[in-house]
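Complex shown without one protein chain; remaining protein chains in place.
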Amino acid sequence: MIRVAIIGASGYTGVESIEIILRHPGAELTYLTALESECGHAEDVFGRLKGRCDMQIEPLDFDKLTGLADAALCCLPHKVSMGFVPKLLDAGLKVIDFSADYRLKDISVYEKFYDVKHTDTANLENAVYGLPELFREQIKGADLIANPGCYPTGAILAIAPLLKEGLIETDSIIVNAVTGASGAGKNPSSKFHFPNMNENLFAYGVGSHRHMPEMEQIAGEIAGSKVRILFQPHAGPFDRGILSTVYCQPKEKVASEQLSQLYQNFYAGEAFVQICSNTPAVKDVAGTNYCHIFVTCVKGKIVSFSAIDNLVKGASGQAIQNMNIVFGLEETLGLK
Amino acid sequence: MIRVAIIGASGYTGVESIEIILRHPGAELTYLTALESECGHAEDVFGRLKGRCDMQIEPLDFDKLTGLADAALCCLPHKVSMGFVPKLLDAGLKVIDFSADYRLKDISVYEKFYDVKHTDTANLENAVYGLPELFREQIKGADLIANPGCYPTGAILAIAPLLKEGLIETDSIIVNAVTGASGAGKNPSSKFHFPNMNENLFAYGVGSHRHMPEMEQIAGEIAGSKVRILFQPHAGPFDRGILSTVYCQPKEKVASEQLSQLYQNFYAGEAFVQICSNTPAVKDVAGTNYCHIFVTCVKGKIVSFSAIDNLVKGASGQAIQNMNIVFGLEETLGLK
Amino acid sequence: MIRVAIIGASGYTGVESIEIILRHPGAELTYLTALESECGHAEDVFGRLKGRCDMQIEPLDFDKLTGLADAALCCLPHKVSMGFVPKLLDAGLKVIDFSADYRLKDISVYEKFYDVKHTDTANLENAVYGLPELFREQIKGADLIANPGCYPTGAILAIAPLLKEGLIETDSIIVNAVTGASGAGKNPSSKFHFPNMNENLFAYGVGSHRHMPEMEQIAGEIAGSKVRILFQPHAGPFDRGILSTVYCQPKEKVASEQLSQLYQNFYAGEAFVQICSNTPAVKDVAGTNYCHIFVTCVKGKIVSFSAIDNLVKGASGQAIQNMNIVFGLEETLGLK
Partner (left out) sequence: MIRVAIIGASGYTGVESIEIILRHPGAELTYLTALESECGHAEDVFGRLKGRCDMQIEPLDFDKLTGLADAALCCLPHKVSMGFVPKLLDAGLKVIDFSADYRLKDISVYEKFYDVKHTDTANLENAVYGLPELFREQIKGADLIANPGCYPTGAILAIAPLLKEGLIETDSIIVNAVTGASGAGKNPSSKFHFPNMNENLFAYGVGSHRHMPEMEQIAGEIAGSKVRILFQPHAGPFDRGILSTVYCQPKEKVASEQLSQLYQNFYAGEAFVQICSNTPAVKDVAGTNYCHIFVTCVKGKIVSFSAIDNLVKGASGQAIQNMNIVFGLEETLGLK
């Protein structure tokens, strides 16, 4: 039984992680922490947990943590996380970190997009990007996993086969994505106030979203060369899911059937990536760790569609998939 | 052309009022005010108004107001309003006040439910409750209209004929109502944060909602005797509308057809109250000043259903209906 | 490992049952059936199941079924079910039937409300009403379970302690409930067409809903005397959940604290019924088998609120809870 601590348990990815671990046959919750102002009995913090999780969410105490957990799901925000991760590692835990702090290998890019000095470059070097379908071998032996961003997960899975096979112009990629509103996190804001967000849809982060350099870095690693991505996020009036519609220019004419076959082969044996024969729907993956993909050619361009649940495959589910790999459990345990 | 000032223009009832007046053939906006922190060009405060309303929303300046407007739609919150209304009246304006400050005639009830001392009892005495279908004659000559609460509008219209005719036990009334989320106002909160409110439904204000004494007062005036109402509000995942389902005990057995006929007669000639032959739907009245009502008997009880738009018939539309009456315009002008 | 056949797998309760059994550690799917026109690979019938359920949904063949399953979750519609259940029992299966065909003990009531002759009165007599919190002992030994209706589940759990203790006037009960739109089933209709149902809320089935006699029968069994219930259902713009707001008249004055204590005691040890200290929210129980209840006194009346997921505690989850009981498994297996 893997003993799991959730650091930063009071947000949406925290409660999602709690619910998955509660059903997980090979893991158990042993420690839940949050900022003092957000602590309390788990049932009181989240009405959903009533009768399901008789634990306190308490301020993080490293003395208490030592010996109490084998793995930490670190759900802290960007910039905050890197202050805690070194101590979690020192306490002997395997750490799956949900923030962006260990994703970007180029410190200058990190510091530009997150506008803060990186304070843990030592661990950054050893962190492994936790997209199992692409980096499973490195994940196996890692102590620190940088759990991917929600948008990069959907976008990269949608185009990895094309990048790997060198089929596309690497400066032609446009990722048009729409996220559900849970992507904005739990803190109330005017934009996501129900009477404003309901029946609404808008683009944001034009040219400046922090997931853009993350996509470019990982895409570049897969392609083996620099990749340039125009990433345009939107927010829509639903809770869960990201639909990514990715447009790119093939180097040479390619048939839809070839693409479909390529994707089938590339993701053969992958439990959580499903190649569909038609466009995917976010509702089909909501609440699951699955990614549905459809790829085709339209007017000389390749269009690839992917759907994930931003809180599951885009966050907590993928983290636990990573945890399963790190601890040598069946990768799908607790996630099917 | 009635010149209209909107005091407190930066909230949901403010912009709703602005949009109605913009289409109103007999009225024009001359002054828009708000708290300093919420001021700016109307287009910037409300994206909806882009190209439609070339006016500033500015801090209220009584010197400027004098001579600039004939009517004030006062959209300020409870407790705040009574600090401004006397000055608006002194400036010679007819005032339609959206707050509760001039609705409750019994000061002790007001002070108990709103937990504040009433500071303008002089005007309170002369204020007329602005439910035109019941108090049209008084409204005609009034200087100060207390625009009804959204819930009381729906509930009272649903049972007024029964009260007037003395058909029901006046201590048997249960008002079960569900409001759309715009009823919570524009300020972000955790409960109404989209990912929390979406796909949700809950009851609130159990036994303590401030619209309960308001309903009881008006129902009592109509019945000519004390009325006791158990009012239970709920909030649902939609923008606009209140559906009230009202249960009451008839004094004597009564047939559904009789009730329907009674309601048809009671509301004959009322443009905005429509008696339906089946249960009303909030979507049918959304964006309109109409109230749809269906009344019937079930298992010995009378059940009356009413649907209104909480921001229109439940607020801004009704205010402008009152304004039309006060100024001798056709009552439906700008509202059909 | 309990081998489970799902009869009528192509609807909403079918796929919900499939998903629960897929995660259930003590049960496995062995047979999925549907009308010929709705058959196909499970993945093609339900996009959600892609990669998760490599089975065909096929027309029911009793020869094939025999020996292939221990339990049947019979998700057929009312009136259709009683044509299949006798054969499922003859094939030696324990049957949990989702329809109303085995719920109403008074055949004349059944025949009046469902407008059809009952063709399996023999099995009707032995069927046990599958509300585990109230009828657990009878369920244990039963071959045929009549899985309760969604509305009756929420309503009865909300008032069972009051009925059992004889605290309320049994002709005073009003059940005001709002269901999510999945309650209407999978067949498209004008009322539930997205652009009609979205942003809408309405009452239906006034005085005539088929769950009314079901509530009255079960309530009567609990109270030990005839109970009369005015049940008014509504449909709202969300997928899952039923919020029941139940009003009743206490025989004698009672304090809210007493009621709360009574409920705590009555449901002590019940995993899936949680007594809350404030009004429940449907989103907290969505996707779970839990029922959240809050009870209090308002103006001399008792008001009890309950929230369930209509597809889980109101259908598939409760069915599997019943299955667990019948087969001697831990009652919460696969459901926490």
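Brief remarks follow.
A, B and C label the chains in the order they appear, each numbered from 1.
The rule we apply is simple: a contact is a pair of C-beta atoms (placed from the backbone, for glycine too) under 8 Å apart; a residue touches a chain by one contact, two chains touch by 3 or more.
This structure is a prediction, so every number in the text was calculated from the model and none was measured.
Looking at C:Phe192, C:Phe231, C:Tyr267 or C:Phe294, the residue that reaches the missing chain in the full complex is C:Phe192.
Here one chain is not drawn; of B:Leu65, B:Val206, B:Ala223 or B:Ala281, the residue touching it is B:Ala281. The residue touching the chain not shown here, chosen from B:Glu133, B:Glu199 or B:Glu331, is B:Glu199.
Residue positions on chain A in contact with the hidden chain: 174, 176, 178, 180, 196, 198-204, 206-207, 228, 230, 232, 234, 236-241, 243, 245, 247, 279-283, 286, 296-299, 301, 303, 305, 307, in rising order. Touching residues on chain C toward the chain that is not drawn are 12, 180-182, 184, 186-190, 192-199, 237-239. Not every partner is drawn; the one left out touches chain B at residues 22-23, 25, 47-48, 50-52, 199, 271-272, 274, 276, 280-281, 283-285, 287-288, 290, 292, 336.
Note that only the chains that are shown with their structure count from here on.
A summary of chain positions shows that the Cα centroid lying nearest the centre of all protein Cα atoms is that of chain C.
Averaging C-alpha coordinates per chain places the centre of chain A 46 Å away from that of chain B. Inter-chain spacing, taken between the CA centroids of chain B and chain C, is 39 Å.
Inter-chain centre distance (chain A to chain C, centres taken as mean C-alpha positions): 36 Å. Chain contacts: chain A has residues 199 touching two or more partner chains.
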